[in-house]
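Working notes for the structure below.
Here we show just some of the chains, and they stay where they sit in the whole.
Going in written order, the chains are labelled A and B, and every chain counts its residues from 1.
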Amino acid sequence: MTDIARHHTTPRMSQIVTHGETIYLAGQVGDGETVAAQTQSCLDKVDALLAEAGSDRSRLLQATIWLADMDDFAEMNAVWDAWVPAGQAPARACGEARLARDTLRVEVIVVAAA
Amino acid sequence: MTDIARHHTTPRMSQIVTHGETIYLAGQVGDGETVAAQTQSCLDKVDALLAEAGSDRSRLLQATIWLADMDDFAEMNAVWDAWVPAGQAPARACGEARLARDTLRVEVIVVAAA
């Protein structure tokens, strides 16, 4: 039975769950007023969590991105594309979904390799 | 090649797919008129499916929750938080999405460890 490790665990969720060589992060949301600022803030949090899990953005497997408004697609992508390491982009999907608070414009859900 | 085991398989979907030590459940929806009732019903189904797969709610890895109306967030969370075993919460994300039937208010998608 493969070990499960959890970090930053509340009664609701863990920010990091590692199962064998697969890392699942909680959906990350960001600070800031623009979608660009929030995307960068999200991705900074992803970097920090992956570092804590012993991984990094070069080992992303799958990313699911929810935008509160799909009209923000290009602005989010500009930040995303600059952040992804050359040649190491994950499988990705992006759809529109209203998020937990109306100030939130983007949420990023990541699966990565340990 | 790692074995795949499927349970409750129709031409459309399997309720359980196990691949090695990873268990994927179909999106679960619940019975009842309130989001609280539907959430509890969903999670009861998750418990039953995980038991059938030889696992349980202490081995959740990732949960994705869709709410038909994000205004139900607090009511869903009250049931969710009470259900999650202390210290063993999965990575979680929650977004708004209209579901397959208009009476459905919540759907829960789970990945767990065998």
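We take it that a contact is a pair of C-beta atoms (placed from the backbone, for glycine too) under 8 Å apart; a residue touches a chain by one contact, two chains touch by 3 or more.
Since this is a predicted model, take the numbers as computed values, not measurements.
The complex is built from one repeated protein sequence; 2 chains are visible, and the structure file as a whole lists 3 copies.
Keep this in mind: only the chains that are shown with their structure count from here on.
Separating the CA-averaged centres of subunit A and subunit B is a span of 21 Å. Every residue of subunit B that touches subunit A in the complex is listed here, in rising order: 21-22, 59-64, 66, 70, 73, 77, 80-81, 84, 86-97, 111, 113-114.
Only residues 1-2, 4, 6, 9-17, 19-20, 22, 24-27, 64, 66, 97-100, 107, 109, 111 of subunit A touch subunit B when the two sit together in their complex.
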